[in-house]
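The complex appears here without one of its protein chains, the remainder shown in place.
Order of writing sets the labels: A, B, C, D and E. Residues in every chain begin at 1.
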Amino acid sequence: MKRLSHVDAHGRARMVDVAAKPVTQREALAVGTVHVTPAVLQMIVAGQIPKGDVLAVARVAGIMAAKKTPELIPLSHPLPITSVTIKFTPNESHSTITIAATVKVEGKTGVEMEALTAVSVAALTIYDMCKAVDKGMVISDVCLMKKTCGKSGTYVRASR
Amino acid sequence: MKRLSHVDAHGRARMVDVAAKPVTQREALAVGTVHVTPAVLQMIVAGQIPKGDVLAVARVAGIMAAKKTPELIPLSHPLPITSVTIKFTPNESHSTITIAATVKVEGKTGVEMEALTAVSVAALTIYDMCKAVDKGMVISDVCLMKKTCGKSGTYVRASR
Amino acid sequence: MKRLSHVDAHGRARMVDVAAKPVTQREALAVGTVHVTPAVLQMIVAGQIPKGDVLAVARVAGIMAAKKTPELIPLSHPLPITSVTIKFTPNESHSTITIAATVKVEGKTGVEMEALTAVSVAALTIYDMCKAVDKGMVISDVCLMKKTCGKSGTYVRASR
Amino acid sequence: MKRLSHVDAHGRARMVDVAAKPVTQREALAVGTVHVTPAVLQMIVAGQIPKGDVLAVARVAGIMAAKKTPELIPLSHPLPITSVTIKFTPNESHSTITIAATVKVEGKTGVEMEALTAVSVAALTIYDMCKAVDKGMVISDVCLMKKTCGKSGTYVRASR
Amino acid sequence: MKRLSHVDAHGRARMVDVAAKPVTQREALAVGTVHVTPAVLQMIVAGQIPKGDVLAVARVAGIMAAKKTPELIPLSHPLPITSVTIKFTPNESHSTITIAATVKVEGKTGVEMEALTAVSVAALTIYDMCKAVDKGMVISDVCLMKKTCGKSGTYVRASR
Partner (left out) sequence: MKRLSHVDAHGRARMVDVAAKPVTQREALAVGTVHVTPAVLQMIVAGQIPKGDVLAVARVAGIMAAKKTPELIPLSHPLPITSVTIKFTPNESHSTITIAATVKVEGKTGVEMEALTAVSVAALTIYDMCKAVDKGMVISDVCLMKKTCGKSGTYVRASR
């Protein structure tokens, strides 16, 4: 039966020992969605805002947050990540912006937390930049879509 | 008509000038929900895990993240927050844990980003601590419930 | 005769005691210049690069660095800055980009280090983003142009 | 033709993917110069200040800043640097202090940003420590002198 | 009867709400002692080492750590500290270096954690800088000597 790895047999938190794990190429893809009003979406994507500045700031915030993951998630391992890319997909019919973050590393443990953190902080940054216009935005469906670790253990989400 | 405050007339990002705003008591409440499998919920709340350790780590992570908000959200202001509390409400029939974060400050600008960041990082930490058992968890409905600023401008979310 | 304030009578480093100083509105303006090749300037300003992305990243980096100043400059005071704006002025005839950062605070000590740090990190970010094309860029003339402290002690640089 | 590596084909910022690059011994040397008044130079180098304290603080600041580079430069990679040394060369006839920083790593990408950041923050720290005496100091000629990557691609600056 | 303030009635961690507390001048003095071998003490204080470099680095580390306290101590409040001074007293007959850190703030809560953190990190830095010669050093008697809060509540340690 599976066990929570971040707590020991007595339920005490620990940083899991990954010393014996092999170094492999690993990659994770996470996504999330920000629900905005049509007016805000218009402003961000096609409107008064010169192209891309809200999203440019959110992208930088997400990339920097991926690097900050070990400072934020208490039991995560520090990892020398080798790549972060963040993509935004506005959807006018749903009035949403979907954020997808891909993170890579050559290391002993995966980067799903880095990808999820990048998505979350990019979403929070969109909130911050648009909250003067709308405080009702909602961040939803933040989840892991895929994770490969070069060796085995590929995880692919069935659906979202 | 409302304007995005974090970009100037040319659409360039800036940290908004709050020098002229009064110092008041301000408070924000944000919430979010982590959807887990019933088995994971059982483990966290009532199961093999000594009481509270997963949630204790997530609570610490959320409180520390509230303090880190100015480092994460590029255009947010550094604020000497005076209080952070985080509450977890497990719901067995929906198989969810709802996170509520309340942050206070005596300052010139609000703490909604601090409350939202605390919720998001607490949720990510729950994910991290349980991902060895279930990678399919989803973080949803992260939003601002209420915001007061001592003077005027109270915001209360209609529903969630 | 003037004394270095950051070292005591024995020459030992200290964080200067500003407890007795009044809280006033303070502002500082710093500038600096990045010398690039004409080809790089063209790429940044008018070229293949969608408008503003190199400068958008450098602007975010500068704003975030202003907030990080107390972590970087050992004896500086933590300050709740209230505003940061960064402006870039490309000069095609000199093949330069000049960076100007304005920082404000309501506090007991000035923000000249925050403004100078914002300029320096924005300049370093331009270097980073363009170094695949040109490693010979030079950052020069980083200096304080003006500093006001609401009460007295305005400093204005004679020339640059 | 050379391309800016930190933006994709659409001009969007990204952390470049270095996963496929080999791990090699890499080294970078950067320099910069602080222009001070003769009185300040005298104070720092030979004067009332017990030997080395201003420069000792600036040296520590520069070394620590090299380690902080991935937090400051948005698209830079986190790197386990193996060495940082910083040297100060006062020049009484020009009334300057020149700073040279050498950084090494065994990694997939170079450390020029770490060396340039170390120089810049050491320079800013000298400014901070001496600004009570002179606010007119100028930081100039911050540039990369040399970069080796163990394999190919050595860069040596023609002149300064 | 006194209660632990950092846990609520259910024993859950929280950042204590200090919103209603008055802003006063506050100060704390903490001390600690590093036990070294006579050879190491000789090296640090009077020996081959140019005067003060080990202690200069430890002093900078302690001052910077005081500023980092809210990032290290999970439930502590961020505070705009106004002064930090660190003093080292070598004692050749006991073969020790005693560290004393004084921190001031004008705020709603005290700075004892800042002073204790400054002492601890200065002590750890002495360890780090001397460990190539002696790994047996011991850090002891880290404690609060005095704390004033401008209003009432002065604490003075009976003895050490």
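To be clear about the criterion, a contact is a pair of C-beta atoms (placed from the backbone, for glycine too) under 8 Å apart; a residue touches a chain by one contact, two chains touch by 3 or more.
These numbers were taken from a predicted model, which means no experiment stands behind them.
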Absent-chain contact - pick from D:V18, D:V31 or D:I63: D:I63
Touching residue (missing chain; options E:H6, E:K21 or E:K87): E:H6
Sole contact to the chain not displayed, among A:G32, A:G62 or A:G107: A:G107
For chain B, residues in touch with the removed chain: 50-53, 56-57, 60-61, 64
Contacts of chain D with the absent chain, listed as residue ranges: 25, 52, 56, 59-60, 63-64, 66-68, 78-86, 104-106
Interface with the undisplayed chain - residues on chain E: 2-7, 10-13, 32, 43, 48-50, 53-54, 56-57, 60-61, 64-65, 68, 71-76, 112-113, 116-117, 120-121, 123-125, 127-133, 135-144, 147, 155, 157
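Just so it is clear, only the chains that are shown with their structure count from here on.
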Distance from chain E to chain D - Cα centre to Cα centre, in angstrom: 31
Whole-Å gap between the CA centroids of chain B and chain D: 37
Residue numbers of chain E (touch at least two other chains): 52, 56, 60, 64, 78-80
